[in-house]
Each structure stands twice: as C-alpha cells, then as structure tokens.
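All protein chains but one are shown at their positions in the complex.
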Amino acid sequence: MSEQEPLDVGVLGYRFMGKAHSNALARLPMFFDDAPEVNRHTLVGRDEEALADAAEQFGFEHTSTDWEAVVDDVDAFYNLGPNHVHAEPSIAALEAGTPVFCEKPLAPTLEEAEAMRDAAADSGLVAGCAFNYRFVPAIRYAKNLIEDGKLGEIRQVRGQYLQDWLVDPEAPWSWRNDEELAGSGALGDLGAHTVDLARFLVGEEVGEFAEISGQLQTFVEERPVEGSDETRPVTVDDAYSAQVEFDSGAIGTFEASRVADGHKNDHTIQIHGTEGSLKFSLERLNELEYKGADHRGYETILVTDGSDPYLDHWWPPGHVLGWEHTFVHENYEFLSAVRDGGEFHPSFEDGYQVQRVLNAIERSDESGERISLA
Amino acid sequence: MSEQEPLDVGVLGYRFMGKAHSNALARLPMFFDDAPEVNRHTLVGRDEEALADAAEQFGFEHTSTDWEAVVDDVDAFYNLGPNHVHAEPSIAALEAGTPVFCEKPLAPTLEEAEAMRDAAADSGLVAGCAFNYRFVPAIRYAKNLIEDGKLGEIRQVRGQYLQDWLVDPEAPWSWRNDEELAGSGALGDLGAHTVDLARFLVGEEVGEFAEISGQLQTFVEERPVEGSDETRPVTVDDAYSAQVEFDSGAIGTFEASRVADGHKNDHTIQIHGTEGSLKFSLERLNELEYKGADHRGYETILVTDGSDPYLDHWWPPGHVLGWEHTFVHENYEFLSAVRDGGEFHPSFEDGYQVQRVLNAIERSDESGERISLA
Amino acid sequence: MSEQEPLDVGVLGYRFMGKAHSNALARLPMFFDDAPEVNRHTLVGRDEEALADAAEQFGFEHTSTDWEAVVDDVDAFYNLGPNHVHAEPSIAALEAGTPVFCEKPLAPTLEEAEAMRDAAADSGLVAGCAFNYRFVPAIRYAKNLIEDGKLGEIRQVRGQYLQDWLVDPEAPWSWRNDEELAGSGALGDLGAHTVDLARFLVGEEVGEFAEISGQLQTFVEERPVEGSDETRPVTVDDAYSAQVEFDSGAIGTFEASRVADGHKNDHTIQIHGTEGSLKFSLERLNELEYKGADHRGYETILVTDGSDPYLDHWWPPGHVLGWEHTFVHENYEFLSAVRDGGEFHPSFEDGYQVQRVLNAIERSDESGERISLA
Partner (left out) sequence: MSEQEPLDVGVLGYRFMGKAHSNALARLPMFFDDAPEVNRHTLVGRDEEALADAAEQFGFEHTSTDWEAVVDDVDAFYNLGPNHVHAEPSIAALEAGTPVFCEKPLAPTLEEAEAMRDAAADSGLVAGCAFNYRFVPAIRYAKNLIEDGKLGEIRQVRGQYLQDWLVDPEAPWSWRNDEELAGSGALGDLGAHTVDLARFLVGEEVGEFAEISGQLQTFVEERPVEGSDETRPVTVDDAYSAQVEFDSGAIGTFEASRVADGHKNDHTIQIHGTEGSLKFSLERLNELEYKGADHRGYETILVTDGSDPYLDHWWPPGHVLGWEHTFVHENYEFLSAVRDGGEFHPSFEDGYQVQRVLNAIERSDESGERISLA
C-alpha cells in the first residue's frame, strides 16, 4: 500500500457524474489496495445549499463556489460540469500545475477542445478525458483479442448508441437540447463515446478517421420547459449517423439516437476482421460475443473470471459487475497515473481527436460533402 | 380449385434461383389449393446437357437454349439468369404479351432498369421483381403492425445484410465479382433486398428515399480463378453503407457486407417510431421482435400461428418455416396475379425505384457528395 | 439414380402427419437424387370423402378404407394414425412382409409396444419409429460432436418440451386428452420425443435409463366438446417431469407441458460433459449452442453449411431450413434402408425402449417410488 500522502481531489459538479465519481473514489480502498489514497477534498458548485447536501452525501470535506480557488489547492481536479464549462476551469487547473480529469465530450466546440489539448500538452501533466467505456472489462478483453491478432486485419467497425428518453415530444427541454450549452445532441453526448471506443479498440490497427460523411436529424423542434407553459427550441440533433473510412482503408458506420424507442442505454460496437469478429452491448456489459478463426459463430463470453481485466479485484466468476464499476476502474487508472506521473488514456489528446471526428460529421451534415481528415 | 387451364411457365436459369422457384412451383398444389395450376413447361439455358439434367430434376417438360422462342410460347416467363441478362429477355417477353417474373436486382444499370420498367408499364402486364423477403410471414406481420399505427410515426430505419463468403482473399472469383456482369457487389446483391424491404415496410409512411450519401469499399482487389493459376480483378464492392433521409424527414442507415466474418445470411431490419420499434433477422426468420406502446422492451413473437400471414397453409404453431417458403409465397402471389390480371408487388416499378437508390449510393461514393432524389 | 422399381407406399392417416410425410415423399426427387423412387400408392382412412380429397391433395393414386388389404399390397406401410391404432396394422404389415414406418409414440401401452417390437424382430424387416427430431441437422451435428468426444464424459442431460395449446381451460377436448386413445398426454406426445432424443444423442455414452422417478399432473380435469354443451374428462397428463440416472451414473431431468404459456413448440435439450456442453431448441432449429474445451461460453452455430448433415442437398449457408425438412430427411433414410435392406434408426426397438421409460415414469408417479429399469 502506498506510503505517499493522500491525494486531495477537487470535484466540480455534483449531479449524475459527481455521484458516479464520488462513489468510485469511495470504493477504491476496499477493492484496489494499490490505488493511491484519496481525500475527497472539495466539492465545487454554484448552489450552496445543494452543494452542502451533496458534499455530505458524497463524503467531501469542503465545498466551494469558486473553482478558481480550488484548482491550485488540490492534487487533482475533476471537471464534471456541463460541456460549456469544460474548457476554462480545465485549462486553469493545468496552468496551475494540477492534473485534470474532465468528463466527455471534451468540449462543445473543436476550438475549445484544441485549446484544452494544447494546455495539457504544454503542462506535461496527466489530463484525462473520462470516456468510461474503455474500462468495461469486456471491452478491455476485446482490446486484448484485437491486439493479439485474433480478428486478423480489421475491415469493418459498426457502432451504435441508442437511447429513448426523448422519444416523447413532451419530454422536457434541458441544457442537453441546447447547442450553446451542449455543443451537440446525440452526436456529442453519445457519439463521442462510440468514436472513442472505436479509436481505443482498433486505432492501432486502422489509424485515425480519414474520410467522413455525416447526417444529423432533429425530430422534435421544440420542447416544453418544465414547470412553465413555454417551450424552447431544440437546437441540437436527436440522432446522427456517419460513415467513415479509416487511414488503413477499413470502413465504419456510426449512429446514435435519443429517440430509439425501447433502448435505454444500448451502446453496441461490432468489429469484423479477416480472421474473426466481435460484438458488445452495454446493456449486457459483462458479456462479449467473439468469433475467432476456429469458430463458426459467436461465442458468448461472460467476462467475469479472475483472469479477466480488473476482475481479480471483485467477485468470483459469474458475479456480474454493473455500469458504475467502469468509474472505479477509470479512477484507479487516472489516480495511479497522477501518483506515478504515468500516462493515462483516454487523454485530452484522445478527447480532441474524438472532437475532430464529431466536428467533421457536423460539417459534412451541413455541406452535404464527405470531409477528409487525412 | 381453379377450373382454368394450367399456366405454362418458362424459366430461364437453372442454378440456385432456378431450383428455388422450381421447388416453389412444385409445392404450391399441396399447400395452396387456390393457387393457379402450373405446368413447368420449358427450362431455358445454354449448356444442353446440364439443362437436361436440371429439367429432369426440377420437373420441366421441355428445355430450350433459345429464350426468344420461349418467351411467347408460355403464359409466364421467369427470368432467373445473371443480372446482365435481365433486361433483354424480360423486355422481349413483355413485348410478346407474356407476364414476367425477374430476379433481383432488376438490372445491373439504372438505364436498363428504366427500360424494363417502361416496358412493363407499356405492356400493362404483370411484371414482378422477385424480392422474396417481402414474403416472410414475420415481415408481413411487421408490415401489418406498421400499417395499424402500432409504431406511431416512423423516424428511423436501420438495415443490414451481412454475409462472409468472401472473407477469405482466396475465395474464388465469380461473375458476382465483376461489374460488367453483376453491376455491383454487395450493394446490388444484398443492398437491393434491404432497400426493397425498407420501401415495403415503411414506404407508405415515409415516402421515397430523398437524400442519400453512400460509401463502397473493396477489400480484396483480385481473386483466384478456380482451376487455374490466374487471378482476375474484383471490380465491385465487398461492402457498402448508406445514410438517407426519406421524404417525410425520417432517416435511415443501410449497410451490407460479404466479408462480415461469422454472418452467413444475416439480413436485419430495425425500425423506430414514436410509439414503438421492431427488429427482424433473416437468420431467425420465424421471429419478430416487437415493442409497442404498452411494452417496456421487445417481445419475441414466433410468427407461426394459424392467424399469421400464410401460416394457415402450413403447420401448427411453433413448427417453423424455412427460407424456401418465401419463394412459395411469392410464386403464389405472382401466379395468382397473372391468372386474375391483378396487381403484384414488388413490381418492375419497385425494382426500378430500388435501382435508383443503388445508383445514387454509387454516385455519392464516387463524388463524395450527398445525392438528392427528391 | 436407382435403376430399381419405384417403391409403392401405403399410408394410413391423412391429417397432420399424413400431410407432413406426403410432402416429404413429394420433395425427395428434387433434392435427394439417390433416394429411392416412390409411388404415393394408397392413402388409407375411414371417411371416404375426406380421404378422396386428401389423396388428391397429397398426390396418392388410390384410396382405401381397409388397411388389411393395403398392408401386403405395398412395398412400405406408413402407420400415421392415432396411437391406439398403431399396433394392429403395424404388426399385420410386418407379418405380411411389408416394412413399416410408424409414428411416435410407438404405442399407447408398453404391452403393445413390446408386441410391435417383437413383430419387427421376428420379421427381420425395416421397422421405423418416426422420431423426426433425430433428423434435424443441428441434432446430427451435435451427435457428431459427442461421438468425437468434444464434450468428454457425459454427466448431465436436461430435456424439456414446452407447448401451450391447452393453457386455456376452454380449449376443446380431443383424442389427445383421452387415456384410452392416446395412452398418455404430454408424456407420450412430447416426452417420447425427448427421451428418444436423449437416447440418440448420448445413449452410446451413458447407456439406458436405469433409475427413474416421475411425476404427472393434470391441471384441467375436463374440457368442452366442440360443437356441444358437454364436457369430457381429461384422463391424461397436462405435464410430466422425470429425473433419471443412466447406466453410466450420468443423470438427467426431463419435462414436458402443454400449458407452458408462451411456448409453442419449444423442445430443448442440454447436455453437460467433462469437457463441454451443448444446447438446442426446436424453435431455433437451425442453431446449435456449443461449448467445447477451448471455449469459455457457448458458441452459436448456424448449422446450414454445405458440410453440415443433409445440407448439401439444400441451399447455400444461412438459408435456413424449417420443421418439415426433418421429415424429408427421415423419409430419405427410411426408404433407403427399405430399398437396400439396411438398418434404420429409430427402430421399433428404439420406440419400445422409449416406451419402457414412459411406462416407468407413469408407474413412479403412481407408486411414489423410484423405478429401476437396470
């Protein structure tokens, strides 16, 4: 166990992501005995009362409404706020010499993402973008299969992220429906995950996204504001699709929707190579479907053995993990990198590369032309 | 049972499709007692010996190597030859006053498809394009659900047709790899089915394909010629994808591959509306996955009850049908239309509309621009 | 192709099974070119009008209401009547020197089954019991895996046959609800299939059923007679279960129900050995789930390749077969054995062994004691 001082962590944001990361921090000591010791030091927000409640619930020692004061007072700064507040505090923290862990997508615009990426590069600090699905054990296992050549040369990638929480036209307006605040809709919120997952799994084999054509669609043009008679315009996409060619000549199709009725959090990725294929769905996150050279069809692998990624830290075979475990794993890796001065991926550079792809999809949608990123 | 004279049927082509249709013709009397009586009259081909064997096996009375002599000697002409021989004999038959049933895709080029469509229109005869998947009971059942409004307003369509018979670079060259003979590859062979299925299922709700961007890819540039040391170039696509917007604003993604390892004949379609969703896979052709307004998730319906489309002709519930039954159903419908002078869909007009979409996908792939068909 | 005279086949029974076998006979020539040529010679029944209609529909040359006259007038006699007319005509045919193919279960009582088995043995003729599920390609494939030792030593067998056509207490009474006519209910109708399938798949590895305890239950005690106000008592089981030990020490559990709501024809079998496991469900009859020594989970194999059992006679990979194809396969094997004087399994001996097991299940249900057949 570490003899080092505990790491003081400051966290901006105390809603969904705030809870998910706080839980992860709280669980590390019991399950990852070589993880850095962590103080949940300061929780940052604007509403003092809500903040105080959250700090008590999440186990933080202090609260602050002033992120500027916090960023150089902690050993790691977590930026879990809405997309439009990703850039400024993250850059300030890096400039203050504080490693940063920022929620995805990295930024609502490519310009901001680039600035963040540059700030990270200039700082030389660990700067992570919290694409948590890289830390699903079945995804790590898939990555190992691909690296071991079990799929041969990669030819096709297919990624979909389907949700249905906006299927009802009367579902209320939120910041996620606003381009100013969110950047984009399904594209940035969901598509960012899929693009990152594809880069993680096959990036070394197929290179970056080289040619992209994209399509965005908004089915519900305005939505009611909760607790009022008004509506507000929806200025982001309800669904997007993209078709791409990678550097290597491999191709891919990508898609997300917030109006795919019957799908709650159905993030799937499928990969075909010259020797095999694999499939994954987040709604069955303990399973991987794998077809290797010696298979005729897909084998359903329950990725819960002690020899599987991260599983030696948890329960016996067949005792399935949940969504939140991905946060424990990513926090373990991020904080270990902070402690050891090591590398952490997905980095701000990874987040920026994802943003380039999302941006190209938007530009292609607008221009009707295939965009080259090569 | 019909008191009419039996219909003399002439069939060009005696390989895979010849066998599938001959089997269908042979099975009609036992299972569809109101089907027209049919003589398997003349089987047409070029290799006399192979033809004679096939005629005996398939139950044909005559053979001929001269389709021109046959087309006005029969009551219905089946054109089951390779794509590049679809146009001329089909048009000749129509001009001779003989109804035609032609395998898909209608033609290797849009020009030929247009000529065939025009010939059919001019003739006023029944001219069918044999997209057999419209005749899967589960697909008919799905169509009924959509027509009954069970899915609400249609927003998204997703179609994929995955095969793997060309995954191996050493798989031999055939006419299906040649642009002259086949027109295109996965696009025309598989994509034609998917586009037709989408038009069948949701065409009345979403209109035609209005905006299309497409992408084609060939992974293996040349293939060995069987029984020789040579290779020949592959001049068609191994895989395609397309993203579309329909007249109504609904959107869709389409894809096919002949190199999707582990998938034999995996034709899937998925549809999302404002009230529900459905999913179908050809590899489980007796099943439909349906989510209606009162469902939380998909219900797996085994479409084998006596009240299901065509099922009163077959076996008790749960006694599943196979791929070939779709041919029995389409022959039943086509021949009934011929006998009764009724309408038959998919028609040459349907085949032509599919071809317009395939053509737009190819043009978009070449130009890098979204194509408008509106 | 055979130079022999065609085989004249006489068939008793023209309902469900009559149609299924007639269809199989009609399809053999197009798909199994080495099958014996067959005349559908005489169809036997009691209602002359219905019989004449059926003979026309099924392609029979003659009809007869007198099976005694038919049994020595044909080259093979198919007994497809209700269970209580299995014994007498089958034995008469064998005594007349005519090979017999009898539907399952072999007989409503063990005594009759024994007499039939003895008649077959005395005759030296081919006497088949039509357990068609032995002829599912995926089951044959499974059998090959087991014979090749892929599952190691067999330890556990689990068979279930679930239907729901009697779930409604108002579903009408039929001969299948009557002990006199049917022998038993779910046990004889469905359980016979499962017991035969287990014997086929693992009989060589585990031996016969040695110790058996059984349980039968009737949930609906009387049912309405269609077209009348009366009800009749249900004197057979709606569901049974059994647990067994085989000669080898392997164990098994068996179960069937006609009141398992939501299951149409769900015949499943699952086998565990020291090296692997497999699973099959009749509702997905083209698929086999297989876990071998090199697998972590089950691989879903679509058993439709040309190298799979019987598949070289049908369509390309992924073009799925239906329930009725099992009848084509079993008729091919039975008729080939008749022509060649070869062996055919399942034989009357097999049918008798199944009957012994069913009988033991009934006796155990009555006595409350485990029955030894060892």
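Here the chain labels run A, B and C in written order, and each chain numbers its own residues starting at 1.
Rule of thumb we're sticking to: a contact is a pair of C-beta atoms (placed from the backbone, for glycine too) under 8 Å apart; a residue touches a chain by one contact, two chains touch by 3 or more.
Predicted, not measured: the structure shown is a model, and the values here were computed from it.
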Touch with the omitted chain, as defined above, among A:14, A:58 or A:280: A:58
Omitted-chain contact residue, chosen from B:299, B:349 or B:369: B:299
Option from A:96, A:181 or A:320 whose C-beta touches the chain left out: A:320
Listed residues C:156, C:174 or C:231, member touching the removed chain: C:156
Contact set of subunit B toward the excluded chain (per top definition): 291, 294-302, 305
In subunit C, positions touching the absent partner: 151, 155-156, 158, 160, 167-169, 211, 213-215, 217, 219, 239, 241-243, 245, 249, 251, 253, 255, 257, 259-263, 272-277, 291, 295-298, 368-370
In subunit A, positions touching the absent partner: 16, 19-20, 22-23, 26-27, 29-31, 33, 57-59, 163, 165, 263-266, 282-286, 302, 304-305, 314-325
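One rule holds for everything that comes next: only the chains that are shown with their structure count from here on.
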Rounded Å distance between subunit A and subunit B, as computed from the means of their C-alpha atoms: 41
Subunit A-subunit C separation of Cα centroids, rounded to whole Å: 55
Between subunit C and subunit B, distance of the C-alpha-averaged centres to the nearest whole Å: 36
Sites on subunit B at which at least two other chains make contact: 263
